[in-house]
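Working notes, structure below.
As you look at this complex, bear in mind that one protein chain is not there, while each of the others sits in place.
In this document, chain identifiers A and B correspond to the written order of the chains, with residue numbering beginning at 1 in each.
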Amino acid sequence: MSIPLNLHPDRLFPAEPGTRDLARRLYATVKDLPIVSPHGHTDPQWFADDTPFANATALFITPDHYVFRMLYSQGMRLEDLGIPRRDGGPVETDTRKIWRTFAAHYHLFRGTPTRMWLDHAFATVFGIDERLTPESADRYFDRINACLATPEFRPRALFERFNIEVLATTESPLDPLDHHRRIRESGWRGRVVTAYRPDPVVDPEFEGFAANVAQFGALAGENAATWAGYLAAHRNRRAYFKSMGATSTDHGHPTAQTSDLSAAECQRLLDRALAGTITPQEAEAFRGQLLTEMAGMSIDDGLVMQIHPGSFRNHNPHVFARFGRDKGADIPMRTDYVRALKPLLDRHGNEPALTIILFTLDETVYARELAPLAGHYPVLKLGPSWWFHDSPEGMLRFREQATETAGFCNTVGFNDDTRAFMSIPARHDVARRIDCRFLATLVAEHRLGEDEAFALAPGLAHDFAKAAYKL
Amino acid sequence: MSIPLNLHPDRLFPAEPGTRDLARRLYATVKDLPIVSPHGHTDPQWFADDTPFANATALFITPDHYVFRMLYSQGMRLEDLGIPRRDGGPVETDTRKIWRTFAAHYHLFRGTPTRMWLDHAFATVFGIDERLTPESADRYFDRINACLATPEFRPRALFERFNIEVLATTESPLDPLDHHRRIRESGWRGRVVTAYRPDPVVDPEFEGFAANVAQFGALAGENAATWAGYLAAHRNRRAYFKSMGATSTDHGHPTAQTSDLSAAECQRLLDRALAGTITPQEAEAFRGQLLTEMAGMSIDDGLVMQIHPGSFRNHNPHVFARFGRDKGADIPMRTDYVRALKPLLDRHGNEPALTIILFTLDETVYARELAPLAGHYPVLKLGPSWWFHDSPEGMLRFREQATETAGFCNTVGFNDDTRAFMSIPARHDVARRIDCRFLATLVAEHRLGEDEAFALAPGLAHDFAKAAYKL
Partner (left out) sequence: MSIPLNLHPDRLFPAEPGTRDLARRLYATVKDLPIVSPHGHTDPQWFADDTPFANATALFITPDHYVFRMLYSQGMRLEDLGIPRRDGGPVETDTRKIWRTFAAHYHLFRGTPTRMWLDHAFATVFGIDERLTPESADRYFDRINACLATPEFRPRALFERFNIEVLATTESPLDPLDHHRRIRESGWRGRVVTAYRPDPVVDPEFEGFAANVAQFGALAGENAATWAGYLAAHRNRRAYFKSMGATSTDHGHPTAQTSDLSAAECQRLLDRALAGTITPQEAEAFRGQLLTEMAGMSIDDGLVMQIHPGSFRNHNPHVFARFGRDKGADIPMRTDYVRALKPLLDRHGNEPALTIILFTLDETVYARELAPLAGHYPVLKLGPSWWFHDSPEGMLRFREQATETAGFCNTVGFNDDTRAFMSIPARHDVARRIDCRFLATLVAEHRLGEDEAFALAPGLAHDFAKAAYKL
């Protein structure tokens, strides 16, 4: 009853034979380029400790919200998938049973990028040549677990086998970056860098904000209860992050709102934030002010700034209460950039030394706002299609809607933005295939020279990301 | 001068030969499946009385706002198309003359789904093999009328010929459902069911709201002026609708706003609504509260809930004053779901027993809001592309934008949502062709196994709708 698992060499290329042939030829020139992964959420401890991954379920299911959100949407309980409860209450611990449940519902992923990523990992990482079905579930589980027990499947070995040139993680300013220090001190040649993600100390609505800021000041040796000291603490921690390889900062606010307030008003907002009396509007203004401040600091220290707005975090209070953050219950919202970014752009938009990479979960802004903004402001560049839109259709929409106004030159190549280490090669492979498909279509329609497509392909696959992120 | 009317067997399939061939093979497996029409606005009296349809004009033009809105947009007067005036003033009554006017302007429908539906009905229902033109207008009119006079073209005969497995209509809670009772008592085996559409008693801005609620209470034997009695009356009428075959409720609010208010606040809003002193904001809150209440009742009685928001009804006051509702002057609006649905989802979003099917007239929410919501919340599923988007391009956009995040499994197959009985087979045929085309494209691009496409095709054409609507 085994069904073949074929990763067809022409997957994601268009069906029209001439265009497909050109896509294939373009892809051949980029498929083996090293992976630059300038933004993501893998765990640096993997590479510091190099401990084997535990088992197939712990590798593919329990940490991947793309996987378990789909199963949850179809009526499975998160407890039955082994997702840990915040209260420590009982959840399924039989990893083989969880794997079988997953296999029994693998058909739910038909047509999704998750299915493509998983199949890619099963085939290319674990050498499996049959489709995951209820019938093959145990063979999968056993084979993956057997592999994981071997040295070739430890995190560092996979990092090297995946041909990763550089991988960025994201850490809080409160993180001592011990894992990164240990990686650097270990003599291992894999390049894993951090990125400065200051949510816990810039978002007055983050759990424990006041305590976080106190700790932040202490780490930096500054009185972070004063606006000047608070800013100095950021400069201090940014410098430390930079010493641990960081070339970028990352900002995941609910909106793209920026502010440009007086120092007195900033102190007032900080006071209210620390006192816990800040209103939602003031919290938004405070976060927005921090974007403007971070841009200013980036002009000084050269860190590339990433803005990832527009997610309504923890939309499901039941899931949040029981399982916590990042459990597949973040939902995109309509997002404005034109008015929201103006305070920041008015102050720093024409600075040659600054790079701000914009992301969105609201695809309507590609052609209407982001491409026109990036096609004018020297500081702005466009990140790739992100999160729910990190998918074949999403990538095509991004290229089709952004390229005509922003050009390729104002985009920065691909970011995987993932916690799922196994999916990194798959995601980059999808992006390379779709970009080559897009280029091939332009050539087939005589909108771009074939020589120009071959010149652009390695840029989209590798060089643009490396340059934009200063890696 | 007769021009052939060809329904090409490959219509709506992509031009690329390999993909077209696969689309054709997939379609062959679903084209003869019975029609499940779980949501629409046909008139149950047709099937209760089984009286012949009057003539070509009364069948195709005067009841179909898709048809006469286009003619009106090009300067024809609705009076000249025989649309009845509310004041009983004179309108054209020469149905042949109206038909000729329609034929003279048939070219206006080029490129529209209306043209496809009409051609499909002309060819497959009436066996016509020439295009509608001014020259063929009389032949059309005579042939259609001659057909309608025969027993084979009575409503029940057509219902059977159309291979309709089940057809849902929508009725107000104030409707005694006499037509449905007569259908059930007639011994005819055609399955026509009602659906609970409570606008007249849940929308404080509906004409005659207070009188409607009084009548509603009387029908249910409850004092509907109290919040408890009002809710009890809903439970009572829902049970009656269920006894007449209803498996669903339907809610067509201006927005997707939901509320979760205290009983005291609900009583206050009900009081003001009955007194006619409710503000627009309060009316919106009241309607939103009813969505949450209806969801709660659905958990108890199992009726599937449909939410159809986002239409600005009766946008043209001149047309409304002269001709009334549903005259082609309803215009879609931008619609938010992420914030709007939160009160309802906070209360009922994780209930395994509840199914809520979401529709939209704002396509921007497919990838941004609806697919992420449906790909997480167990209660949510996505209805097909709706109304203005019930079209080849609209259906493709829905699949391309929703599938990657929601999967196929969180969608519910096709609804025609039509008042135009003749268009039902045509609309389902378009949907089946487009879904097979979409599947064929995924296979041609090696994004889905061919066996999986054949497994999904009957689901999209028939099984998903039957299951989701519990039919």
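The rule is short, and it goes like this: a residue touches a chain if its C-beta (ideal position, glycine included) is under 8 Å from a C-beta of that chain, and two chains touch if they have at least 3 such contacts.
Small disclaimer: the values here were computed from a predicted structure and weren't measured.
*Asks:* If I consider the whole complex, including the chain that's not displayed, which of B:D64, B:E363 or B:E452 touches that chain?
*Replies:* Result: among the candidates, B:E363 touches the missing chain.
*Asks:* Per the definition of touch given earlier, which of A:A121, A:V202, A:L303 or A:L456 contacts the omitted chain?
*Replies:* A:L456
*Asks:* Using the document's definition of touch, tell me which of B:Y72, B:Y337 or B:F359 contacts the absent chain.
*Replies:* Of the candidates B:Y72, B:Y337 or B:F359, B:Y72 is in touch with the missing chain.
*Asks:* What does the interface between subunit B and the hidden chain look like in terms of residue numbers?
*Replies:* 3, 6, 8, 10-16, 69-70, 72-75, 107-113, 116, 131, 312, 315-319, 328-334, 361-364, 388-389, 391-394
*Asks:* Counting contacts across the full complex, list the positions on subunit A that touch the omitted chain.
*Replies:* So the residues of subunit A touching the unseen chain are 14, 16, 18-19, 336, 338-339, 342, 345-346, 349-350, 352, 364, 367-369, 371-378, 380, 400-401, 403-410, 441-442, 444-449, 451-452, 455-456.
Here is the rule we go by: only the chains that are shown with their structure count from here on.
*Asks:* Taking each chain's centre as its mean C-alpha position, how far apart are subunit A and subunit B in Å?
*Replies:* 40
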